[in-house]
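Structure record follows, encoded as structure tokens.
The other protein chains are all here in position, but one chain of the complex has been omitted.
Now for subunit A:
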Amino acid sequence: MNLHDYLYYIILPILSLSSLVVFIRFLIGPGIVDRVVALDLVITIGIGIIAIYSIINDKPTFLDIATILALIAFLGTVAFAFYLEKRNKKDE
């Protein structure tokens, strides 16, 4: 078993299973905060999947997309936190 097969048949299934498990939490999560955190974690694991996928296909260009995904994950979390907090806040 060479490196390509190892990544393709062992590492990628582990990562996709974990993103599936996080998606279960996204569906059942009791509060909206749990859903935001689950979305953040799905995107973070997606960055790892992109890194492994770029090794398998021997194309380092895919890593640019990982950069942008990291940016979007952070912006999404901050925006959700900001507006959820604002919803219940009463200014003087």
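By our rule, a residue touches a chain if its C-beta (ideal position, glycine included) is under 8 Å from a C-beta of that chain, and two chains touch if they have at least 3 such contacts; residues count from 1.
In this text, contacts and distances are computed from a predicted model.
Look at the chain that isn't drawn here: its UniProt entry, checked against "Carbon-monoxide dehydrogenase medium chain", "Monovalent cation/H(+) antiporter subunit G", "Monohaem cytochrome c" or "ABC transporter permease", names it "Monovalent cation/H(+) antiporter subunit G". One chain is missing from the display, and on subunit A it is touched by residues 3, 6-7, 10-11, 14-15, 17-19, 21-22, 24-25, 31-34, 36-38, 40-41, 44-45, 47-48, 51-52, 54-55, 60, 63-64, 66-67, 70-71, 73-74, 77-78, 80-82, 84-85, 88-92.
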